[in-house]
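Note that one protein chain is taken out, while the other chains of the complex remain in position.
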Amino acid sequence: MIGLRVQAEDFNLAAEVDRLRAGRADIGAIVTFTGLVRDMADGAPLTAMTLEHYPGMVERQLAAICAEAEARWPLQGGTVIHRFGRLTPGDQIVLVATASAHRQAAFEAAMFIMDWLKTRAPFWKLEERGGDRHWVDARTSDDAAARRWRDPSAPGITRR
Amino acid sequence: MIGLRVQAEDFNLAAEVDRLRAGRADIGAIVTFTGLVRDMADGAPLTAMTLEHYPGMVERQLAAICAEAEARWPLQGGTVIHRFGRLTPGDQIVLVATASAHRQAAFEAAMFIMDWLKTRAPFWKLEERGGDRHWVDARTSDDAAARRWRDPSAPGITRR
Amino acid sequence: MHLLYFAWVRERIGLDAEALAPPATVTTVADLLDWLGRRSAGHAEAFADRTRLRVAVDQIFADMSTPVASAREIAIFPPVTGG
Partner (left out) sequence: MHLLYFAWVRERIGLDAEALAPPATVTTVADLLDWLGRRSAGHAEAFADRTRLRVAVDQIFADMSTPVASAREIAIFPPVTGG
C-alpha cells in the first residue's frame, strides 16, 4: 500500500500528498518528511552531492521497511521516493509520506521508515566541496535511531 | 520564526513548504503534519465539522507552544495554520511544518507542537451527523501524549 | 468583568459573552462559578460538573483557586479539542 520509487528525477510533494488524499475522506493525518541537500553540512560549502545506489537491493530493502511499517501501524497509504545521481544544495533527496486515521501512527511510521532507510537502504553519498570529494561516513546516531525501534517497548510494537 | 495563522480559509501545503525553503540551502529536513476531517470518525458518517475558537487566546497559546518548540529544538523555520468555521469530510483542518538541519529535530518539534496544540489551543469541534450534532469530547490519550513532553528525559529537554 | 463562554457551555447558557460585576466575596474561579451558577437554569446546568470545565483568566489557563478579583476577561469552556 506504500508506493515506492527510486529515481533520478525530482519529485513534487504536493502531487504525492494529493495522490494519497484523492477520492477519500477517511484519512485523519498525513505526515511528510522531505530530506534536502544542505550547502554547509559539516564545514566547507558543498558544491554537489552524488547518491550512488544498489539497484535491486534498494527496492527490496525499501519494500521490507515499508512492509514492517504497515504491520506495526494502521496506515491508509504512503509514499517513499528516494533519488539517486548528482544533486546540488537545496535539492530534494528523499520523501516519506504516511497517511493514517490518527496522527501518532502517521508520525511514528514516517520516523520509523526514515530511521530504517538511513541504516538499511543501500545508498551512498559522495560530497564535493570545490575540488575535494569524499564519501560520507555513516553516523552512529543513525544506528542508534534505528535500533530504538527494536526495543520491546518501542512505538508500534504492541500494535502488531 | 515559526509563522502562525488562525483562519477560515483553506491552506496550501506546497505553498507553505516552498515558503520555508525559499532562497536557502541550509535546511536538511522538512516535516509536515496535515490534519483532515474524517468522514467516519467513531461510527456514523460525518456531515460536517465546525471548529469554534477563542480569538486572542488561540494566538497567544499557539505562540507559546511554538516558542517552546523553538527553545527545545534547533529549528530553521516553521509554520502553524489552524482553520476555524464549518468544514466537511476531506477538508484540511491544521498544518504544522518544521524545518531543521536534522531530521530528528524536525520530527520531534512537529509532534510536540501537535500534541500541545491538541491540549492547549482553545478550539472546539462540533460534529454533525445527519440531523444530530454533538461536541467532541477531549481524549485522555491526547493529554497523555502532551504530558510525555514534560518528562525530564523527553526529546528536546536536554537540548535547551 | 468580561465573561466569555465557548462550545457547549455557550449553548447551555445561551450567551457567548456577558459583562458582570461579581460581589467582593467572589475571590476565586470556584467562587465565580458558584455565583454564576445561580444566575439562570442554563448557567446552573453548564457549571454543574466542574470536572468538564476549563477556565482561562485573562487568556491564561487557570484552576479553581486562581484569583479573579482583578481579572478583566474570564472564559469558561469545555476541554479543548482542536488539531
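A few points about this structure:
Letters A, B and C name the chains as they come in the text, with residue numbers starting at 1 for each one.
Here, contacts are C-beta pairs under 8 Å (C-beta built on N, C-alpha and C of every residue); 3 or more make two chains touch, one makes a residue touch a chain.
Treat the numbers as computed from the prediction; the structure is a model and nothing was measured.
For the chain excluded from display, the touched partners among the shown chains of the whole complex are A. The chain omitted from view is touched by exactly one of A:Met57, A:Ala71, A:Ala144 or A:Ile157, namely A:Met57. Touch with the chain omitted from the figure is made, among A:Gly3, A:Gly90 or A:Pro122, by A:Pro122. Residues touching the missing chain, restricted to chain A, are 35, 51-54, 56-57, 60, 82, 93-94, 114, 117-126, 135-139, 142 (touch as defined at the top).
We take it that only the chains that are shown with their structure count from here on.
The minimal number of chain-to-chain contact steps leading from chain A to chain C is 2. Centroids of chain A and chain C (each the mean of its C-alpha atoms) stand 48 Å apart. Note on chain placement: the centre of chain A and the centre of chain B lie 22 Å apart, centres being C-alpha means.
Listed for chain B are residues 35, 114, each touching two or more other chains. Multi-chain contact residues of chain C (touching two or more other chains): 83.
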